[in-house]
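Scroll down for the structure; my scribbles are underneath it.
Removed from the display is one protein chain of the complex; every other protein chain stays in position.
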Amino acid sequence: MKVVLKVFLGILTAIGGFVDIGDLVANAVVGARFGLSLAWVVVIGVVGICLFADMSGRVAAVTGRGTFDLVRERLGPRAGLANLVASTFVTFLTLAAEVGGVALALELATSVSYLLFVPLVAFLVWFVIWRMPFEKMEQAFGLAGLALLAFAVALWQLGPDWSELLRQATHPSVPDGEGHPTYLFYAVSLFGAAMTPYEVFFFSSGAVEEGWSRKDLRTERLNVYLGFPLGGLLSLAIAACATLVLLPQGIGVDHLDQVALPVVLSLGKVGLAFLIVGFVAATFGAALETALSTGYSLSQYLGWQWGKRTAPREAARFHAVVLISVVLGAMLILTTLDPVKVTEYSLVFSAVALPLTYLPILVVANDPDYMGESVNGRVVNALASVYLVLLTVVAFAAIPLMIATKAGQ
Amino acid sequence: MRRLLVLVLVAGCVSPSFNDRDYELKAGNTAKAVASSLSTAILGADAARRHKAGEPYLSVLIGNAEKDALAVQSTFDGVQPPNAAADRLKGTVDDLLASATTGLSQMRIACRRGHLDRLPALADGLRSTLDELRFLAEHFQ
Partner (left out) sequence: MTGRVRDLALHLLDRQVVDTDGAAVGNVDDVELHVPEDGSPPYVIALLTGPQALGPRLGGRLGSWLVFWSHALSRHSGADPGRIGMELLTDLGAQVTVARSRVELGVHENEDRARTYFVERIPGARDARR
């Protein structure tokens, strides 16, 4: 049982990264438009995030240092600052969207306009960070987020032709009526969603919050290799449900309610109940993850005391930053900006910040001064180098693709 | 009857200029978007028929579908038809959009009043509109 409770950092990190409000919708959009022909991107993304999250978690366990600490130290104050601005901007936009996302999920349950829930949700996000112990927080939201497995159950209930789904997934091609740039744009979005920088900020800082040390490296690996593939599995299940139910009807997905439709049709009210619990937990978890990440990265860049393991007064500037970003995020969403659109754009911008985040992790994970015998192995380094090239290509392609395709329209 | 009209109209459509083609594409995209909203609501009605969804969820689903359709309709209204042929196309599309948005708002009203049992009948009434919208969307891709 103890082992089971220890994996929720990884699960919460992955749920916040793979199935937050933007990805819930993006996965369904992709399924309804491209079938499973983009499934390969999710697989590449899962392998990539496992690789780098494992490194960042290992560095955190061995040295007690969060990822942004390394970013500043290895890139220097100027490039570090550029990364800080870019990734904090993305993380903040995502935070705002998630606050709206929790409210949208509550709207599905009550049909009361989501805007009315926004202030309450923002307060609760802050309150959980202020009062709830870190471990309790990750266990509660990680566990409730597993309710999203309803998508996998629904997929099985829908009784698809598995061999056809597998064929689509293993023979990627651009469907008729869709252009190559649009296809690539969605590939970049999905890849960006899998590898958003706040996942490693949160995961590595969470490892420090939990006081992991060298002897927790097994727990760390278990978290990575259980959490992120689970996140990938959920996003594939969402896409597959949309492929089976929405694609044949020519439905273009714009809203969370449409994402739920396949589950409603196959599992009925019980399925919807699970789904709403899962939606709320996943978006709330992502809100916690992004709010904390904003505080973590800024504090680590500037060398402030950070974290939830001490009383808030001991990490005053950290808690001030978290509180202010939650309030600003709620205000942004109260302008009636569509939360789903906000994350779609923020994903693309996050793709731009990717290489600057992952390069320092790779460098430090290879430094025997820090890591002793826990430095990267050769296979990991070879794979990680390939990914850095890929991340750089994606970073340069992201914004031109967004402009060329009008964000995938 | 209207299907026939659409067919006749499509048969007479040869695009002589870029403007016409552009207008046809816009009409096609409009039809596609509204067909998507209609399909969403019809699937929702299907869930209601099989007692698989309750009032709060269906209100949100159908309400959003209606909102989207209305937004698409008002965008299309703002597009200037380049010539008489385009005027005819506009007339057909406008009729279809009107019947789609009216149907969707009827469904939304029934749903918010808790008359989920009326949704399937209302949805059935929209199927022909859906077929014609899909036909247009496919033709003017």
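Each chain carries a letter (A and B) given by its place in the written order, and its residues are counted from 1.
By definition in this document, a contact is a pair of C-beta atoms (placed from the backbone, for glycine too) under 8 Å apart; a residue touches a chain by one contact, two chains touch by 3 or more.
These figures come from a predicted structure and were not determined experimentally.
Across the entire complex, contacts from the unshown chain go to A. The chain omitted from view is touched by exactly one of A:Phe92, A:Phe228, A:Trp306 or A:Tyr387, namely A:Trp306.
In the full complex, the hidden chain is touched by subunit A at residues 63-65, 69, 72-73, 76-78, 80-81, 130-134, 299-300, 302-306, 308-314, 316-317, 319-320, 370.
We adopt the following convention: only the chains that are shown with their structure count from here on.
Only residues 32-33, 35-36, 39-40, 43-44, 46-47, 50-57, 59-61, 63-64, 68, 112, 134, 137, 141 of subunit B touch subunit A when the two sit together in their complex. Interface residues of subunit A, counted against subunit B in their complex, comprise 107-111, 177, 245, 249-252, 254-255, 257-258, 260-261, 264-265, 267-269, 272.
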